[in-house]
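Selected chains from the complex are presented in situ; the others are not included.
Per-chain numbering from 1; labels A and B assigned in written order.
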Amino acid sequence: MKKVLIAGATGAMGQKAVALVNSLPDVELTAVLAPHLTADQREQFHLAPSVQIFQELNQVTPGIADIWVDFTIPAAVYTNVNFAIEHHMAPVVGTTGLNDGQEAELIEESKQYQCGGLIAPNFGMSAVLLMKFAKEAAKYFPDVEIIEMHHADKKDAPSGTALSTAKLIDQVRPNHETNPAEVTTLDQVRGGDYHGIKIHSVRLPGYIAHEQVLFGGAGEALTIRQDSFDRQSFMSGVKVALDKVLDLKELVIGLENIL
Amino acid sequence: MKKVLIAGATGAMGQKAVALVNSLPDVELTAVLAPHLTADQREQFHLAPSVQIFQELNQVTPGIADIWVDFTIPAAVYTNVNFAIEHHMAPVVGTTGLNDGQEAELIEESKQYQCGGLIAPNFGMSAVLLMKFAKEAAKYFPDVEIIEMHHADKKDAPSGTALSTAKLIDQVRPNHETNPAEVTTLDQVRGGDYHGIKIHSVRLPGYIAHEQVLFGGAGEALTIRQDSFDRQSFMSGVKVALDKVLDLKELVIGLENIL
């Protein structure tokens, strides 16, 4: 039985994580960390009587858990993960806000403490598998374009997943230019260009979060598509992380790297 | 029984038109116009003994046909269509190369001679219906983007069909801007912009000619897609034109306008 602490257990994602852990047969929720959470709110947040409640990091009992699930806030995540590693609780981190330097430091520390862990910008299995498969297919199909489609309220383009996918493809794709002599009669119609990989961002109301990777070769095409309808989808990836994190020897970035 | 003359009967499209007319029960091929075509090539080009062969325009017998199908060359098409109208043969024109002024003149002339006719940049029924439906849907869904996908050898972008679709949508779409405050972190990623309608062109080997129109509204999406795999598809539109052209009172531009 793996023991789990959830930091940020009262947030939107944290509550989903509590529900997930409560539903799994081989995992036990032993503690939560959440500022302001009081014992009389146990029922509201679906916390069994056995679950210890901590309001501050320095209260957390070492050894209370094997795994530290973190869905907190950018200001807290570095200190939390640091603490988890030092106390041999394998971190599973969905909180954003760590910069490259902090990630490097935490990886170094995880090696020193021989503590596995996972930091995942995206826990949605469909997005993670899309990225993994796209990277693999690009070895055989160097001609590739990406189309991502999101709701009209999304303010930035391209999406993080689309850009991450392009970067992964770029690592393995042979140098290649698809159509050097092309002429565009409408500016920008060929989309954004990441090292020769075209990216197209669509923004429409009704849409939620969708990404397609299109590969073409002589006489054939391969398309990988993922649709995220609901953040509930993140829990499938957290489940995979809970399964595998204790087998890791150090902190890993990206769920696709532990599949 | 409608009598048909095919100008350009030995070209790639002309040969398909001959095969189409030969296969239809209510249409008869009475003549062809084709430079250099000789009587001993009848069998090669599937022309029955009754079909008259003309090598030059000024040889054509007035009254030899009710309908003039034209799949010739840009240099010939204006003179041909002019001739057809003056001799009361309803033109069905797939040849490109007429400019706006010439089209206007020919329409004027067709009214004067009370001769119906059709000039169609695209005879593929799937593309024509896509444009028609897109124009209709845009009345209810002002948020719309277009994605067209073609083989990597296509040198220009966007495709003619994509641009025509945007123009049709623009005629009916309420003034509208989908996402004014958006920030792009990769140049050009939001695609080309035709009066607020975004167009995205994808170029990949393997692909042939495909277009999607994506509409989004609160809680829903509508997508219309057409795929052209083969120029054989043009004949479905020629068939519709042969059915309807004699009912027209003047020269019409665009197959979608006679459906």
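Assume a residue touches a chain if its C-beta (ideal position, glycine included) is under 8 Å from a C-beta of that chain, and two chains touch if they have at least 3 such contacts.
From a predicted model like this one, the values you see are computed outputs, not experimental measurements.
With 2 copies in place, how many does the full complex contain?
This complex, considered in full, is made up of 4 identical copies.
Quick note on the criterion: only the chains that are shown with their structure count from here on.
Subunit A and subunit B are the same sequence; what rotation (0 to 180°, nearest 5) superposes their CA atoms?
180
Give, as an integer number of Å, the spacing between the C-alpha centres of subunit B and subunit A.
Roughly 48 Å, centre to centre.
Tell me, which parts of subunit B touch subunit A in their complex?
Residues 143-145, 147, 149, 152-158, 163, 178-179, 181-194, 198-207, 214-221.
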